[in-house]
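Only one structure is covered here, and it is reproduced in the block below.
Here the complex is missing a single protein chain, while all its other protein chains stay put.
Read from first to last, the chains carry the letters A and B; within each, the first residue is number 1.
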Amino acid sequence: MPVERFIIRGDLAAATFLPWVARHLLRLGLRGETQRSDALCVEMLVEGPADLIDAMEMGVSLGPIEAWVETIERLPLNRCGSA
Amino acid sequence: MTDPIRDEWYPVALVSQLGPEGRDTRLLGEPVRVAWHGGAITVTSGGRSLPSQQRYGHVWACPGTPQRPLFDIPEADQPGRRLVDVGLVRVKCSPLRAVENFLDIAHFPFVHTDILGAEPHTEVGRYDVAIREEVDEVWATKVHFYQPQAAKSAAGGITTEYMYRVPAPTVSILYKTCPPRPGEWDVITLFVQPLDEELCEVWPWMALFDDDTPMTDLIHFQQTIFLQDRSILENQLPHRLPLDPGLEIPTRADLTSVAYRRWLKRRGYTYGAQLVAA
């Protein structure tokens, strides 16, 4: 199954952002894990079929109304997790 | 303080169909009157005269203070095009939903069956979407879709290429392959007049290279398409356009919709939008 690192940048300070992202992962049946987060940047791994990883990007780029996602950088990883 | 909603231009009438009696209508929930005064058209609301202009066959008005000129459609002045005033369709939906639906191709095989799409040709390939910062517009390009009858002038099935452009929150312009004139684009627009947050009047307008099809057939074709869309638009939940997709599942095929919603969110254009998923 493909794995990608999402580097999400924007105004992400809202407390609703990370729970929203976690919920959307579940809604798409994807596996994922947040590796780093602050008010301006969230890094996470997302694992699942390519079309659903695309769908995750679609959903998160809108996200909850309190947050503003400026960009999502996607880095495909191999199964060992290295770039 | 400027209000991004009140400071936009909105269509309020077709010039060619505005009779001596004028037109009483609504804009953003307020009564508006469009009328002839001498040889000129005026738009008033509550005794106040609104900035107005005539362009693309329609009368445009701004309830607030215009912050920029009306968007440009250069093709409107290109020689050889037929300009088609389609008329109005009233839809019980958010004005933003009407625009979003116009940006969508994945519904063609199911809503416009055997006209704009047909199974099994349902796949939506990758296309490009960008917000062009220099003009502050949403653009989708390199959109391809197989169509059984792409236009009134099309004889059989072809793969049509599309470009979509959103130059204002309630306006969408579609450029599509022009069967009789390779290299040119037919222009089909959707001008949406927001009556209130869940009711709108939709004014399609076209600038086509088609010298043969009778005008009534061109109008009828576009009205048929839009009446099919109306059955969708009046039955989506929630009625307002969600800017939080927490109860939806957008996929890559919805990229234009997502970009449009992001653009509305960033501009603070929330009239007809739903801010929290419900």
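Methods note: a contact is a pair of C-beta atoms (placed from the backbone, for glycine too) under 8 Å apart; a residue touches a chain by one contact, two chains touch by 3 or more.
Definition applied: contacts and distances are computed from a predicted model.
Its record in UniProt calls the unshown chain "Rieske 2Fe-2S domain-containing protein", which is the match among "Peptidase M75, Imelysin", "Rieske 2Fe-2S domain-containing protein", "Dipeptide transport system permease protein" or "Chemotaxis protein CheX". Of B:21, B:119 or B:133, it is B:119 that touches the chain left out of the display. Touching the chain that is not shown, out of B:25, B:45 or B:236: B:236 (per the contact rule at the top).
Interface note: of B:130, B:227 or B:249, the residue touching the hidden chain in the full complex is B:249.
Mapped onto chain A, contacts with the missing chain fall at residues 26-30, 48-49, 51-52. Annotation for chain B: contacts to the undisplayed chain at residues 106-107, 109-111, 119, 122-124, 231-232, 235-238, 242, 247-254, 257.
Keep this in mind: only the chains that are shown with their structure count from here on.
Chain centres here are Cα means. That of chain A falls 32 Å from that of chain B.
Of all residues in chain B, those touching chain A in their complex are 243-246, 248-252, 254-255, 258, 261-262, 265-266, 275-276. Against chain B, the residues of chain A that register as touching in their complex are 20, 23-24, 27-28, 51, 54-55, 58-59, 61-65, 68.
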